[in-house]
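What follows is one structure encoded as structure tokens, with my remarks underneath.
All protein chains of the complex are present and in place, except for one that has been dropped.
Note that the chains are named A and B in the order they appear, and that numbering of residues resets to 1 at the start of each chain.
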Amino acid sequence: MGMGKDIFEITVNGLKLVVIFLMMVQAVPILVWLERRGSAFIQNRLGPNRVGPLGLMQLLADAVKFLTKENFVPDTAKPLLYYAAPVFALIPGAVAFSAIPMSTPIQVSAFEMFGSTWGPYTFLVQGYDIGVGIVFILGVSSLAAYTLLMAGWGSGNKYSLMGALRASAQTISYELALGLSIVGVIMLYGTFNLTEMTVAQQGPLAFTLFGYTVSASWLPNWGIFYQPLGALLFFTTAFAESNRLPFDLAEGESELVAGFHTEYGGFKFNMFFIGEYGHMMIASGLMALFFFGGYGIPYVSVQEVQQWAASIGYGSGLVALLHFLSFFVKFAVFLWIFIWVRWTLPRFRYDQLMDFGWKTLLPWALANTILTAFVIYIASL
Amino acid sequence: MTADAFLFWFLAIVTLVSGLSVILMSNPIYSALCLAMTMVGISALFVTLNAYFIAGVQLIVYAGAVMVLFVMVIMLFDLKKDLQAFTRGRFTGAVKIASVGLLAGLVVGAIAMSVGLLNEKTTDNPVLVGTGMESTKALGNILFSKYILGFEALGILLLVIAVGAVALARSKGGTHEH
Partner (left out) sequence: MNTEIFSNIGLTHYLVLAALLFVTGMAGVLLRRNVIVLLMSIELMLNSVNLTFVAFSKFLGILDGHIMVFFVMTIAAAEAAVGLALAVSIFKRFNEVNIRFFEHLKG
């Protein structure tokens, strides 16, 4: 930990956190536009296409609308909790998202500035590198349940409260299956660290079994080939964790108006929205990281990219950019799947949701854990 | 003042103030939210002690699961502000406060007296410094070797508790009927 050893490094690391937060927040309008256009095409409509080219200016119009709406507090609300909840909605998403490594580190060699030499630096393309990255992300994102409860109870509306109770019950029920589905990955790579996991997935598919080396050069060495069930379970529970369809029981509008954010309008609603998209982004990032090689470019290892960049005269900047693009493509694909599923699958009933979480996902996640443990033990004999 | 010291004092104040609020707030929901704040503060204190894994587990288990359960139960009951939050009786109350004060004085005094006698070996163990991966591995190793019996016993305890909680709670009602 630690922010750096001199003022330059500390400044850059601090700025990096701000940039990552802004990146997360700025991605939301684009995703909203994508979701509205995408849903329109899925439902054979056109979607917003009047304001600006392709309707892109709709985002700005929406932002102006959100900012200029009337700011009100319901009579029965608890003002402190009512105002605190939307602010807290942003925190878990932003803090957890900063811990995801998005590219290879950038090396800056020593240079002269303000009459003194500033030593060589290595900047990670992530907010902070935490040794036990997965545990940290799981822990921080489990705090999101408080936001729902604070909003639901603070609004002083029974629909809000019921929506919040449903949503938090769902979140903590699915957290079990979520945690267990990652245990297989953790055992496989033998680390909690996200960067080490990415490094372990480089190159073509190869593993040792009973002393024989099995390799398939036409496949990348991704976690999905070792943990298909784990990937499926993780992705399913991630939908439930981010309260997206088909698990958005929290805001079943036919029963609960809009769930925990019934009483919120304007910018406060927008902050809940950003929180929800933040969860989607964490889930997509982790999915890419655990099962699809993280920032690694398929078939090529980081060293090969570094050699190639050096041969055409570029340094770690180009390498980092290429790996960031690789990460971004995977990330965007999963975000699109989130949107796609929302407009494809219908909502569960509440008892179906609980039965699915406790009686289907949890046993399968346990089975996956035990099976992985056995296979790893046998393979190491 | 160094950054570490500043962090410690900041976290100490946060945990103490929110810990005090837990017992002083007359509305149980605010108590529960303050306790969640305390848990997060203690988790951050674990980080200052280089116990990264424990800090994460503290967040997941306490702040993420146990306290959410508390808050949910309180909201489900829809408890109003406690009309009489504190125990009745001036005399018993005074005795209780006095005993708490006495205990506080004894504990703090005992620590202040005895800590000089402990020889602090501040982090000469390589396992306890660094980014946390080494200490997590070492933790796993001793958990599954030296403390395996306690670990198994905890598993049985959890099974018994799960059965017990279901048996206690299923008498009437529940979240949904079958």
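Note that a residue touches a chain if its C-beta (ideal position, glycine included) is under 8 Å from a C-beta of that chain, and two chains touch if they have at least 3 such contacts.
Every value quoted in this text rests on a predicted model; they were computed, and no experiment measured them.
Novice: With touch as defined up top, name the shown chains that contact the chain not shown.
Specialist: Counted over the whole complex, the chain not pictured touches B.
Novice: For the chain that got dropped from the picture, name the residues of subunit B it touches.
Specialist: Within subunit B, the residues touching the omitted chain are 1-2, 4-5, 8-9, 12, 15-16, 19-20, 22-23, 28, 31-32, 35, 38-39, 42, 45-46, 49-51, 53-54, 57-58, 61-62, 65-67, 69-70, 73-74, 77, 79, 82, 84-87, 93, 96-97, 99-100, 103-104, 107-108, 111-112, 115, 118, 120-125, 127-128, 135, 138-139, 142-143, 146-147, 150, 154, 157-158, 161-162, 164-165, 168-169, 171-173.
Simple rule for what comes next: only the chains that are shown with their structure count from here on.
Novice: I'd like to verify one number: the distance from the centre of subunit A to the centre of subunit B, where each centre is the average of its C-alpha atoms, in whole angstrom.
Specialist: Here the centre of subunit B sits 28 Å away from the centre of subunit A.
Novice: Spell out the part of subunit A that touches subunit B in their complex, as residue ranges.
Specialist: 1, 81, 129-132, 135-136, 138-140, 142-143, 145-146, 149-150, 152-153, 161, 164-165, 168-169, 171-172, 175, 179, 191-193, 196, 350-351, 354
Novice: Hey, which residues of subunit B end up touching subunit A in the complex?
Specialist: Interface residues on subunit B, with respect to subunit A: 29, 33, 36, 40, 43, 47, 52-53, 55-60, 63-65, 68-69, 71-72, 75-76, 78, 130-133, 136, 175-176, 178.
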